[in-house]
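Take a look at the following structure, please.
Complex shown without one protein chain; remaining protein chains in place.
Then we have subunit A:
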Amino acid sequence: MGAFRSYRLRLQRKRWLIRAFRKRREMTCVVDRTKDIAPTDILSFTTLRNERVRLPYFFDYYRKQGVNHFFMVDNNSDDGTREYLEEQPDVSLWKSEASYKRSRFGVDWLNWLQYKYAEGHWSLTVDVDEFFIYPFCDTRPIRALTDWLDASSIKSFGAMLVDMYPKGRLDERPYTEGQDPFEIAEYFDSGNYSIKRNAIYGNLWIQGGPRSRAFFPEKPQGAPALNKIPLVKWEKSYAYVSSTHMLLPRGLNLVYDEWGGEKASGCLLHAKFLDTFSAKANEELTRNEHYAASAEYKAYAAGLADDPDLWTKWSERYINWRQLEILGLMSKGNWA
């Protein structure tokens, strides 16, 4: 990487930060509990819209794993999401009525909150339907991981998105509040992922899984990206570039080993494909607030009309992180 290119990336990073600064006006604070944050707290950052039914389990899960404070940006919910969040003792809530798309799918808003509040903290950026799995997550809290990352001088931790789906039609088993979504969406694709390296940002670009298989067989390059770097020891100079797929400075994207070894990594189990999905997909089609003119949702709507079952006889039923590790979707690296 030459000096010119790295200077351009620097400018680009500044641009995202300035944009985040500008976009901060689109948010109004509803509840500010940031005074409760201790210097070593682990923070999480989320943008959401109409996800009331998912929230109880989301908080249950991440509180148990040891997230200390939740930053939530509510984008125009009208299903009680905001009221629920206001009551949570460890949530600081912002609302925004501005366009999700024009905030680059919430990235600008979260970049600003992270700039303001996350410095020096481990920051986990997840959606409400993403559940962070890391090595030993059944016996060790996230703090064990972040302490180890600190001791190893590692600043960012990769976790690939793994799309989970049920057997049978999506609407066959409705999701009830507080339920573990992976009791329903218990299957995943274990080995159909395609990885390429992004020469500019240095991150890996991963595609595949059930979404590529079922919705994009004719246009695989349009399938959604699955690489994510959700856990970062935040500094004021950092900025997410596109969702949590990549960051600047680009060194943070090097969460993979290039010399044959394996770095430690996790997975984000994605509970997107529940009975709530088709309603969401239809709504997003009309709202048109998603990536690439909601192309993804158009493909889903078409795919689901034909054959609403994502399950195949080769689908793997989720057991635990060790299974994901053995299948090669994540790695312990040298953490033992």
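Convention: a contact is a pair of C-beta atoms (placed from the backbone, for glycine too) under 8 Å apart; a residue touches a chain by one contact, two chains touch by 3 or more; residues count from 1.
Heads up, the rule we're going with is that contacts and distances are computed from a predicted model.
Novice: Given that one chain of this complex has been left out, which of "Hydrogenase", "Aspartyl/glutamyl-tRNA(Asn/Gln) amidotransferase subunit C", "DsbE family thiol:disulfide interchange protein" or "Peptide O-xylosyltransferase" is its protein name according to UniProt?
Specialist: "Peptide O-xylosyltransferase"
Novice: Could you tell me which of A:Val67, A:Val107 or A:Ile206 touches the chain that is not displayed?
Specialist: Touches the omitted chain: A:Ile206.
Novice: Just one of A:Glu119, A:Asp180, A:Glu262 or A:Asp275 touches the chain that is missing; which is it?
Specialist: The one listed residue touching the chain not shown is A:Glu262.
Novice: Using the definition of touch stated at the top, determine which of A:Asp41, A:Asp147 or A:Asp180 touches the missing chain.
Specialist: Touches the omitted chain: A:Asp147.
Novice: Mind pulling the subunit A residues that touch the left-out chain?
Specialist: Contacting residues on subunit A, toward the hidden partner: 136, 139-141, 143-144, 147-148, 151-152, 158-160, 189-197, 204, 206-207, 209-210, 212-213, 216-221, 227, 255-265, 312-315, 328-336.
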